[in-house]
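Structure incoming, see below.
Omission of a single protein chain aside, the complex is shown with its protein chains in their original locations.
Labels A and B are assigned to the chains in the order they are written; within every chain, residues are numbered from 1.
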Amino acid sequence: MLMTERDRVAGEIKNLADRLGHNRTALMPILQEVKAKYHRVDSYAMQVIADELGIHPVEVYSTSSFYAFLGDRPQGKFVIRLCRTISCDMEGKNRVARQLENDLGIAFGETTRDGKFTLEWANCMGMCDQGPAMLVNDKVFTKVTPERVHAILEDCRKVFGQHATERKEVHLA
Amino acid sequence: MSQLPTFTSMKAEDGLRKALGMPRPDLIAEISASGLKGRGGAGFPTGVKWNFAAAAKADRKYVVCNADEGEPGTFKDRVILQDHADLVFEGMTIAGKAIGAKEGILFLRGEYTYLKTHLEEALARRREAKLLGKEILGQDFNFDIRIFMGSGAYICGEETALIECLEGFRGEPRNRPPFPVNTGFLDRPTVVNNVETLAWAACILQKGSDWFKSVGTEKSTGIKIFSVSGDCAKPGVYEFPLGITVKDLLQQVGGAGAQAVQMGGASGLCVPASEFGRQIAFEDIPTGGSVIVFGPQRDMLDVLHNFLEFFVDESCGQCTPCRLGNRKLLEGVEMLKAGACSMAYLQELCALGESMQLASKCGLGQSSPNAFLSVMKHFRAEFMGRTHGFVNA
Partner (left out) sequence: MSTPALQDPARRTPASQHSLGIKPPPAPEAIGGQVTLSIDGQEIKVPLGTTILEAATKMGIHIPTLCHHPDLCVAGVCRVCSVEVEGMRTLQAACAFPVTAPIKVKTHTQKVRTARRHIVDLLLSDHYGECYACRRNNNCELQSLAREHGVDFFRFGHPVKPAHEIDGSSYSVVRDLNKCVLCRRCVRTCIDLQEVGTIEVVGRSDRSHIKPFLDKPLGEVVCINCGQCINRCPTGALHAQDYTDEVWAAIDNPAKHVVIQTAPSPRAAIGECFGLPAGQALTFELNTALRRAGFDRVFDTNFSADLTIMEEGTELLLRLKKALLLREPAAFPQFTSCSPGWVKFLEHFYPEYIPNLSTAKSPQQMFGAVIKTYYAEKHGIDPKDIVTVALMPCSAKKFECNRPEMDSSGFKDVDYGLTTRELAKMIHEAGIDLPRMPKSDFDAPFGTATGSGVIFGATGGVMEAALRTVIELVTGKKVEDLFEHADIKPVRGFEGVRYVELPITEVGPVPEILAHLFPHWAFLKGQTLKLAVAHGTANAKKVMEDIKRGGPMSKCHFIEFMGCPGGCIGGGGQPIPTSPEIREARARAIYAEDSAYAVRKSHENPDIGRIYQEFLKEGPCGHRSHELLHTHYTVRGKYIE
């Protein structure tokens, strides 16, 4: 990471901590915000967070590794999470999964080389009556079929072209 | 939503207005009289819980609404938050008044991030209307609510794990005692209630405990919201009085002909067709509201496999029985599928399941073997000798 970018990240974390508190109760929201913005919380960011909150970097690492939506692995701009739990399973999540892999050319747990897509499994996401359910970043898709997978990905690609970084502005059909 | 007549008929604000006019003990007494029991699954009497927290002495207290809804097959809290957020916030405010808290926290699971804007707007509207914030409805009562996002961990639905997460730790359940009502968030007395419980509390304040008690059984009063999915004609969210039989429920959702129903999600019980006459109530089949219907075409071993993968993934991993036990049960199911599990080993696994129920630290490990044990009890005959994994070397 460039020095200037480091300073920027450090500054942002400092601001977040000023707003949310310089203690451990601010850890989750800070991790969430950093992750949302940079698609990962890297080693440097974790150490700055630890410093700001008065805890050890390994505690930040340990805490973030606990949560499926955090962790230190870099993720794509679009994180696709397909529900693998029972109701969606019975509604045919396996075929959707295969189509996602086919379309993206990656397996679950991987990120496309261009950094656009990350494919992950998720556990029940509260859409069991309309399965198979899938999250693309914050947006939920229900009754996903293998045929719809391609269209959803295409929509992401289009949006991606317009807003390369700002995830918050992503609106999908 | 027309499926929720009792909720839609409620006018948020009325319950709060009434609650603010009542002395605290009367308020809690009203909840106790209704017999309302926790809708999150454990079924702890809400009045008792509030009473404990009200009696605890501390500089600060907290009300937490548990919207981490992660139990497979459960989605009613999502619907309640979408359609009746005001009732939930009102319930939280009433709880705040009841126990003497000034701060409420809605713990919203990360998967429901898309609800956040809608909920923030509802909160803003309530503040505007003086239903939240300083001097609510002109009375000497301050209370506000903030939203805290989860980050993808089923175990954070367990109340002490939820509190750990709020405090910025790994969502690992705490040792109990002490209980959250005495030592909760930041070691302060904290009431953690399910979304639905709080919404009902608001309704009860409005209509009175007798209205609530008019349906249900003696020990399980009122209406319960059910999330129905799986092999049925009309999956979705339903309101049924507690005490309804599995058979009646299936009738209504178009699930007749099922070979089994999973009640209470992956950690609940697997009820075979032969027991469809049983009642859904805390005294018989307790439930958090998840109903998953399995048609005759389903292989119960596949179902079990899916459940156990879920638990292996979602166990917090701190205690031995759950961290390693679920792994062993999962391996056992894989062995059964491969025809490589002897009857003797299956019995060992069932005994292990019982030990897990007894010795695990929290409800996850204590209930994760339920499905395994009930499937093995009711469907064992189907699995034995089904495949042949023995290789003669």
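One rule holds in what follows: contacts are C-beta pairs under 8 Å (C-beta built on N, C-alpha and C of every residue); 3 or more make two chains touch, one makes a residue touch a chain.
Computed from a predicted structure; not experimentally measured.
Checked against the hidden chain, the listed residues B:165, B:271, B:316 or B:333 yield one contact partner: B:316.
If you put the hidden chain back, the residue from B:13, B:83 or B:167 that touches it is B:167.
Residue-wise, the contact with the chain that is not shown comes from A:57, picked out of A:57, A:92 or A:146.
By the touch definition given at the top, chain B reaches the unshown chain through residues 59, 153, 167, 170, 174-175, 177-178, 183, 186-187, 312-321, 323-328, 348, 351-352, 354-361, 366.
Where chain A meets the missing chain, the touching residues are 22-25, 43-44, 46-47, 53-59, 61-62, 65-67, 72.
Quick note on the criterion: only the chains that are shown with their structure count from here on.
Chain A and chain B have Cα centroids separated by 26 Å.
The residues of chain A lying in touch with chain B in their complex are 23-29, 31-32, 53, 62-63, 66-70, 84-87, 89-90, 122-131, 135, 138-140.
Chain B makes touch with chain A in their complex at residues 69-75, 77-78, 109-114, 148-154, 165-172, 186, 227-231, 235-237, 262, 266, 292, 298, 303, 306-307, 309-310, 313-314, 316.
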